[in-house]
Structure formats: C-alpha cells, structure tokens
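Apart from one protein chain that is not included, each protein chain of the complex appears where it belongs.
When the chains are written out, they are named A and B in that same order, and each has its own residue count from 1.
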Amino acid sequence: MFVIERRAERSALFRFVSPALAVLTALVCGALFLKVSGFDPLAVYGGMWRGAFGDAYGLSETIVKAIPIALCALGIAVAFRMNLWNIGAEGQLYAGAAAAAWVALSFPGAPAAFVLPAMTAAGMSAGALWALLAAVPRAWVGANEILTTLMLNYTAVFLSEYLIHGPWKDPAGFNFPLSPAFSEAARLPAFGDTRIHAGLIFALAAAAALTVALRKTKWGYELRLVGASPAVATYAGVGIARHVLVAMAVGGALAGLAGMTEVSAITGRLQYGLSPGYGYSAIIVAWLAKLSPAGILAMAFLFGGLLVGGYAVQFIGVPAAAVNMLQGAMLFFWLAAEFLGRYRVALRGRPREVR
Amino acid sequence: MEMDAVTALLAAAVGAGTPLLYAALGEILCERSGVLNLGVEGMMLVGAVCGFLAAVETKSPGAGVAAAMLAGGALAAVHAFMTVTLRVNQIISGLALALFGTGVSSYLGKHLIGVPLPVTPGPLPIPGLADLPVVGAVLFSRDPLVYASYLLVPTAWFWIHRTRPGLHLRAVGEDPATADAAGVNVYRVRYAGILAGGMLAGLGGAYLSLFYAPCWVENMTAGRGWIALALVIFAVWSPLRALAGAWLFGGIEALGFRIQVLGAVVSPFFLKMLPYLFTIAVLVFFTAWNRRRRIGAPEALGLPYERE
Partner (left out) sequence: MQPPLVEMRGIRKAFPGVVANDGASLELRAGEVHALLGENGAGKTTLMNVLAGLYRPDAGEVLIGGRAVEIRSPGRAIALGIGMVHQRFKLVPGFTVAENVTLGMKEPRFVFHPRSIEDSIGAFARDRGLPVDPRARIRQLSVGEQQRVEIVKALWRGAGILIMDEPTAVLTPREVRELFGVMNRMAAEGKAVVFITHKLSEVMEIADRVTVMRHGRRAATVEKAGTSPVELATLMMGRGHKAPACDVHAGQPGPVVLEALDLEAEGDRGERALRGLTLEIRAGEILGIAGVAGNGQRELAEAIAGLRRVTAGSIRVGGTDVTNAGPARAIDAGVGYIPEDRLGTGLAAGMSVAENLIMKAYRGAELSTGPFLRRGRTVEWSRRLAERFRIKTPSLDTPVSSLSGGNAQRVLLARETASRPKLIVAAHPTRGLDVAATDHIRAILREQRRAGSAVLLISGDLDEIMALSDRIAVLYEGEILGTFPCAGADLERIGLMMGGVRTSGPAREGTTVPSCMRRHGRLRTK
C-alpha cells in the first residue's frame, strides 16, 4: 500500500531539480505525442534546437523573443509572490504598446532623446493603469483579479484592433490594419545588425532592481508577509490594499514596457499579432523560475528558444501550437515535481494486526 | 425595435447562452465540492475540437457530443489528480490546464480549419409549443442540446439540494474535515465533482463547434470559459441563477451582433468588447453584493484537503 507523507523539511535537492525535471518530462511526453501524430520526435526536437540555438541568427531571435517574456514574467512574479493572480500581462502589454504608439505617432518629428523616454513612460503608465483597472476592484471589494485581468486582455486586444482599423489606420497602408510607421527617432536601437534591442537592457535592469527590492527592502519583506498570510500581515499593520495596488501596477508597468519595446524595436508600428501570447507564456516562466528574477531570465531564454524552434519546425508540418502544448505540460510537470519535493511516497505494509 | 427583432435577439441570447450555461453548471458542481477549476476555457476548447473531429469522422453529432464530454472529462481528470491526490495549488493547476488545453486544441484542430460538418443538426421544433408566439421561436424551436440544458438545470438543483450525494457534495465543499469524520469519502466526491465539471465544459465546447458555429476555428471559445467562471459568482453557486445569468450574458453577446446588423455607428470592436466589459462590471458588482449579504463561495473552495 502506498502512503503519501509530508516531508519534515522541503527536500533541498528538489529545489533545483524540479524545474529541470518538469522541462525534461514535458519534452518526453511531447515526443510521445509527436510520435503518435506521425512525426519523428528526434527530427522535430533537433530542428527546434538548431532553429533556436544552432546559429547566431537563431540565438539572437531567441533573445528577441525572451525579452518581452522576461519583462512580463518579472512583473507578474511580483504579484504572484503575494498570491495575487495577475493573469493580465498580455493585455497590459497591448495597452503599453498602444500608448507608446500614440506618443510615437503624435510627435513624428521629435528627437529620439525626447520621444524614446516619452514612449517608455507612456507604455509603462498605460500598462500600470490597465493593471489597476483590475487591482482597484480587487482591493476595494475583493473582485477576483484572475477573471478581471483576463477580461481586460481581450478588451486590450480589441482596443488596439480598433485603433489600427479606425483612427490610427495608415492612409498609405493599402487598407491593411496597420498604424503608420514610426519615425526613426521612435525606434529603440539594436545591437549590431541583430534584432536584439535595448529592451534587453531593460529586462536585465528590471531583474537586478527586483532582486534587490525583494531581498533587501521593507517592501520586499512586506510582500513576503502578505503572501505568507494576509491575516498576519494585517495584524502586523501592513496595509494589504496598498500592496495589491503596487504589486499590480509594477507588473502592469513592466508588461507595458514589453509592449513599448515590441512596437518600438520590432514592428515600428502598431499592428496585428504583436504578441504570440508572451503574457501567457510569462505565467509559466514565472512559476518554473520559482518567481526568482534571475531564474526568470534563464527560463525566458528557454521559452524564447521554444518559440523560435517552434517556428523553425513549422516547415516540416508541426503545428506551432505544439509549443503551447509543451509549455502547458511543463507547468503540470513542475507542479507534480514540486509535490515530490514536499511529500514522499512510501511503500508501506499494513500496520500489524492487533491480536 | 420591432417584434421580430426582439424575438430574434432573444433566440440568439438563448443560443449564445447555452455553451456558457453548460460550462457554468459544470463549474458549479466542481466548486461545490470545494475545488476551483480555472481550466474551463481549455476544457471547452478541447471539447469543441474533439467533438468536431469525432462528428467529422463518424458523421454523427451524437458521437461528437460524447467525444467532447470524454475529452473534457479527461482534461478534468488531470486537474483532479493534481489538486486532490497531489494537493497542488488549484489556481496554478487550473491555469496550466487552460493554457495546455488551448495548445492541445490548436494542435488537434490544425487540419480541421475550414472543414465543413458532414451533417449539420438542425432545430427540432417541439410540436405545439413551437407555435406559441415569441417563446415558441425562442425556446421551443431549438436543437436537442438546448432542450437538454433546460432539463439539466432543475436536475442539477435537485441533485445538489435534495439528494444524499448532493448533501455529501455540499458538505465536502463547505467543511471537508467534518464530512470526512462523518464517513464521506472526500476524495471520491471531489473527483466526481471535477469530472462532472469537465464533461459539462466539454459539452459546452461541443455546442459551439457542432451547433452554434458550426465549424472549428482556433480559440473559438474566445474567453467563454472565463466568462462562465464569472457567471458562477454571479449565480452564487446556484444552477437556477446560472440559467438566468447565462441567457443574460448570451443576450449581451447577441446584442453586439444585432447592433451591427441594425447599422449602428458604434465600432464593431467596441461591440466585441461588450461581453468582457459586462463580465467585469457584473463580477465587481456581485462580489460586493454577495459580500455585503454575507453569502459566498463554498467555505473550503480552493483549499486542498489532507487528513490530519
């Protein structure tokens, strides 16, 4: 008979092993799934690997995809730390992108020294505001932030579609739903001739700042306290509502920043399909990284690679959705691995019969 | 608006509300057992694609519905194993399920885009009732799954409030330790609640792809799974109120289309936002309302149960 027992201390080994185990198990299950669907798993994974990490171009593209994922994940991880479920990075990204585009389109002749900081500020503020639309009702009446942030995701996408179909439509765009292209000054500089852009510096800086803030400040301590127990935090005189607002706003600002970097550095205009679900991948990345900023950078790199690799194998007929499936499966296996860190499964005989 | 337009709007409200109703009823059964399943969107999508796939392969809508329920149940089983047996965080597991289900449905549906359904099940008017003015067209000239939802609502209510399994379901959701001490198998009841929820979500998905659309489009649920979750809060975990809520939400969705048809000057994108904004408004209002009247979720909702 199997019994499940709680471990006295969390297994230290599993702290590091569980994300790796989750990724590997998901890949193995994915391989079975591919096999069943008639693909050669090794060829597919090989193709993904070569596409994402095999050459300088693949690597640079992987980093390009990792930037928005990392920014979104860093932001939502702050909220996750206090058991606040900001699922709205996707919408906050779109809000930030739209606001940044508004600045770029409003000041076509302005120099980069003005327009780039203004776009950054606008993107971050819009993302934060979009998040506050969910945070305020949460702090005020306790309205479930999972549902409100999700609803706001759909709303933000429709809002940006409205803008590119309507008021911001490019008159020279042959009726395509696109905004006019930004001026050169509104484009974030890239490194060398890659597409890797200054957003990488934003992500690294955000990770560093959050690491310090979470470990060394009163705010970080209070965040942990609220996450551990809202009742205890209240008892200790820590205002929960304020922390809800701040944590959501920080997440929104970073997701908004991701939106700004996408329109400014990658597309150069507001258009359809800005994000292939960066905000959703970020949720998985945040958990697999155990909410640690450094871990998020690493996991975002891996997930960027998954996306790029996924595009690479579309040529041999593997649907891009295979990557989404893999990502979801990783989260499941991470959960299961975490369970093994907290509990042990033991094989036990029945307790001896009482005579 | 003239009478015909009103009838058409009401009929469209019932049609758009039916998938929401199935998903919400399923989630009510699940949450009454004390388990939150945020994966409704994923289960609906997988239900929709599997139902469509099975209906295309077998040329039988019935087989499609059965396959959708099986698929939804299978995804729910993963959630049940995670949350009940492994006692992991229900929110994370549910989110994982939503993301995973979305991926699986796109993967499976890759080759179904644009494929027509071999048999389109038409409406099945109920003789006599279908001829009544307005209600006849709105309620009694529908397809079998709409009729089934009429029956499911009172059945679910009766099950929850007037049967022994229902008593056990409520007890496990309110106070699993007490239920356990009284000899109720908490794990079994929770598994049953989650599986029932998954099957009904799958059924809701199948209604979309087999009857409402009828076709397969990637991400065709468009957030209906999440709206169903909000609907459960609106309904205060009661099947009867879920019916009213589902038709109301369906009405808002239908209204968006109608206004467009009527040639209003509002941008179609704002009309598309309507159900989502309405959901937020309803959610905020009813959360405040329920809280003030001190009624709310099953007490043990979201908490894993572990015997001391």
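Keep this in mind: contacts are C-beta pairs under 8 Å (C-beta built on N, C-alpha and C of every residue); 3 or more make two chains touch, one makes a residue touch a chain.
No experiment lies behind these values; they were computed from the predicted model shown.
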{"item": "Hidden-chain contact residue, picked from the options B:5, B:182, B:240 or B:266", "value": "B:182"}
{"item": "Candidates A:114, A:176 or A:235 - the one touching the absent chain", "value": "A:235"}
{"item": "Residues belonging to subunit B that touch the chain removed from view", "value": "162-165, 167-168, 170-171, 174-175, 177-184, 294, 299"}
{"item": "Touching residues (missing chain, whole complex) on subunit A", "value": "8-9, 216-219, 221, 224-225, 228-229, 231-239, 351, 353-355"}
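Rule of thumb we're sticking to: only the chains that are shown with their structure count from here on.
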{"item": "Subunit A and subunit B, separation of their C-alpha mean positions in angstrom", "value": "28"}
{"item": "Residues of subunit A that touch subunit B when the two form their complex", "value": "6, 37, 85, 87, 133, 137, 141-144, 146-148, 150-152, 154-155, 158-159, 161-162, 165-166, 280, 283-284, 287, 319-329, 331-332, 335-336, 338-339, 343"}
{"item": "Interface residues, subunit B side, partner subunit A - complex", "value": "38, 42, 78, 82, 86-89, 91-93, 95-97, 99-107, 110, 222-223, 226-227, 229-230, 233, 267, 269-270, 272-273, 276-277, 279-280, 283-284, 287-288, 291, 306"}
